[in-house]
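Take a look at the structure set out below.
Every protein chain except one is present and positioned as in the full complex.
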Amino acid sequence: MSEPPVIQTRELTRYFGRKCAVQTLNLEVPRGCVFAFLGRNGSGKTTTIRMLLGMLAPTRGRATVLGCDSQALTPPVQARIGYLTEEHQLYAWMSLREAAAFQSAFYPGWNEKIFRGVIEHFGPRPEARVKDLSRGERAGLCLALTLAPDPELLILDDPALGLDPVARRTLVESMIYLTRRSDRTIFFSSHNLADVERVADYIAVLDHSVLRVCCPLESFRDNVREVRLGFTGPPPPLPHIPGLLQALRLERQLRVTCVHYNGATEKALKNLSPATMEILPLGLEDAFISYLGKQGEKSFILADTEVPS
Amino acid sequence: MALLALAVLTFLLTVSYRQYGAELQRGYGAVPPLGQAMTQAGFFCAIFGTVLGWLQIRAEKHRDLWAFLVHRPMTRTAILVSKSLAGLCLYTFGAGLPLLGFIILLWTPGHVAAPFEWAMTRPLSVMFLLGIVFYLAGMLVAVRQARWHGSRGLGFGLALVAAMGVFVGHEFWQTLLILTMTGGILLLAVWGGFESGGNYRNQSLPGKVGLTLACTAGTALLLLLFIGLSETLVPSSSGPSYSEYRFTTNGVVIKVIHHGVEPPKIVDLNGKPIINDKTGRLLTEGDLSPEENTPPARISPIFSPLDERSRPYSYLNPYRYYCPWQVAGKKIWYFTPDGSLVAYDIVTRRQTAILEAPAKLHKFSHGPGGFIPPSHSYDSRITAPWQLVASTKTLYLVDLEKRALKPIWSVPDDETIVGYWGYATIAGSLRALVVTRTVVKMLDLEGQEVWSVPYPPSFSAYAGISCLVLKPSGRFAVIFYPDPKADEGSGGNLPSRIEWITSGEGVTASTDLPPLPPAVQESPLLSLESLILPPALSAVAARWKPLQWPWNSACLLPAGLCAITGWWLGRRSSFSRKSQVGWAVFHLLFGFAGLLAFLGVQEWPAREECPGCKKLRVVDRAQCPHCGAGFPPPEKNGTEIFELSSAN
Partner (left out) sequence: MNFDCVINTGSSTPIYKQVTDQVRRAVATGRLAVGDQLPSVRVFAETLVLNPNTVARAYADLAREGLIESRPGRGVFLIHKRKVFTREEGCRRLEPLLEALIGEAMALDFSPADLQAALARKLSQWLSENGGRKNNE
């Protein structure tokens, strides 16, 4: 079963002036999965998504979505892609009914049941104007408008931005509802790792415009480990460890977070002769923060003469 | 917003209509109702069109809202077309309806004391179409994503050029052509911009061409503005140099020589300065009376006043469409195209009388019979009740109150009257000057000939004939001007002929005035102007302001420099050969303005050092243009996790 991936990028690059926002991205999103696209603010996620949808032209490289070049998406292909932007922007003067009528006129595959189902979850009044809706209600309307045409590929750019917990939960439930059909793919970017943990099959992480992770969710978490070395006195200096993410030096402890913990790493750490050595798995959020946080060594040792105030 | 526009335009038009009414009441005579309304309508349509177009695109200013609009199963062209149709409907509603209402107002009798011709609606329709061009320009300004906000507005320049073209164009079809061309360019630019989301690089070629041309118009206008400003700031020490003939009331011909901004010198035909008899000093312009200071009025024998198309007014000028004659009592009399005289009452503004020539004629034919308007406005010293009017064959006296017509003189069968005017002698009696194609005559009120001068045989056709009344009474001078086409053919060497006549004696003297040298511009700044102007514009401007060599070719040098600069910039950014050549041609045609537009429109890719050859290379090619090395993948730092096989 080697189906072509629904999204495929090849050397996708985008410069804004002199600054490189996305650097030679090579990404493949298989059909039927839930793919989370993670990264810090400004790492290039929205730029990538815009390029995938033809809103922005790449400086170099290309992207293919549903078999079609992203810069030349034809109307039939566009009908199969649902796109939800992070600001949940709609025409402020439209009422709910008008927005539904507007959108449904363009899509032949509009499913009124899906629209009603999603909208009822979020609860806005049918006569309300878009400008009078709360953030969550507007997000619900946008989501309903995006899901109702029953798209094969759903691309969501930070859909939970600014939503209250109830709305966020409803959003996640909608995404899971979509996975009922095995040929539906969801590609979304998010900052909310709790939701990502619930719902994603694969994750990809962009670190300052470079793709550094693209693997199943559990592989990422399994691969990031924290090792706690206890010492009787001040810890010795740390040797070079491949895959080191962060090292925290405390009075009698050395906490090392690293990737791909293997025999060589273990040996290097054992060479420091620690009194105790513990290997801890990390939760997804902690792993993510360690991965993308400032890499290197941090020190929290108070000198004897300093008195904390 | 369209409703607001409707209200504003209706208000403006109502105001101008009322003004017309007021001026009519004050007895200013035949006031054209269209005059002011036209300029107001023009401004209004332009502003409304721009704002509408700008707002339409700006409505989706937020990137995500634009994404919402554009990401649907419809091509962007289709989206643009539907948006534009909606916008144009609004525009027609807001601007077209009031204009239409105004036209209907003018058309129904009882509102305007003048005959109505459908051709009079042409200026208004031109204003309407101009508004559409501005609409496209407004859309273009909003569509472009340009880094400096100034260069966004460059596209607007083309709309201003269209506006200028509307006012400069002489004929209706010329204006339509200008509007179509500018509108077409703007349409291409807007389409290209909409397709690509406002960027330049990934537009299709027609879009790029349209945008570049529109921006070039903008930069050219800016350049002209800059030149104009600098001209006012820099004191210009020299203006044009030219000379002209003037005639004193004694009938002596003098030559006035203007040299830049110096006071003009007055010399006689031999070149000797003239001494003022009274003061003993050199004659200056201030010594001449007002009559002497104005060039004599001309009748043109080619002028056929009945054919609207041959009247020398631009189509914008209301006087092209109807011909007021005079105000008599509470009525205004007009000449209609079919050769009748009609009277409109000022108070009721309706047609009250019609006076037909004995043999009426159809429009556009040169048959005999219908009335033709006099060549100059009426001399107000002439006492009523008899007025002078002529058809192409006969001269009449007409009493407007009693509607009586009395023929006083006719031409022979093979001739036609081409011009006439009446004037009063010092004694107060009426004299009529009649010009046919072969002879100039002066007649008195009985139709008796006072004097007659045939055309001199040395010329084949005349472009103009002037007649001057000299002092002491009974003396006249008739001047014959050569036909400009024949003049060009013989190299500008045809002289003008003067015949002096004394009544009772016939022609007493005649002389040929040598032609004057053409005006020469010596302003150095103007020459500078020609350097900066793009060659394409200079070629066009040369028709009106020809410059001597080498200035008229001097603009090629800066254009060449611009082409070289453009070539160099293109090489830096590794343009394809085709686009390099295209830009070089563009720079040669459009010079400095084109270079500025080029800089404003292009989006320069970043350049980085190539690891293979160590030279700077652009980042938008997969391979280095110098050494062919590709782009390496980003450096790994040991923390990558890549595995795509699912752990299912």
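Details
Think of it as A and B in the order they're written, each chain with its own count starting at 1.
Everything below uses one rule, namely that a residue touches a chain if its C-beta (ideal position, glycine included) is under 8 Å from a C-beta of that chain, and two chains touch if they have at least 3 such contacts.
This structure is a prediction, so every number in the text was calculated from the model and none was measured.
When the missing chain is restored to the complex, the residue among A:Arg31, A:Arg62, A:Arg198 or A:Arg228 that touches it is A:Arg198. Check A:Asp132, A:Asp164 or A:Glu218 against the missing chain and you find that the one touching it is A:Glu218. On the side of chain A, touch with the chain left out of the figure occurs at residues 34, 169, 172-173, 176-177, 179-180, 193-195, 197-201, 218, 221, 280-286.
Assume only the chains that are shown with their structure count from here on.
One simple way to say how far apart two chains are is to compare their mean CA positions; for chain A and chain B this gives 62 Å. Interface of chain B with chain A (complex): residues 59, 62-68, 70-75, 196-197, 199, 201-202, 605-606, 619-622, 631, 633-634, 638-644, 646-647.
Listed in rising order, the residues of chain A touching chain B in the complex are 11, 13, 15, 17-20, 23-24, 26, 28, 30, 33, 50, 53, 55-57, 59-61, 71, 75-76, 78-79, 81, 83, 85-91, 103, 106-108, 201-202, 210, 212-216, 218-220, 223, 242-245, 259-260, 291, 295.
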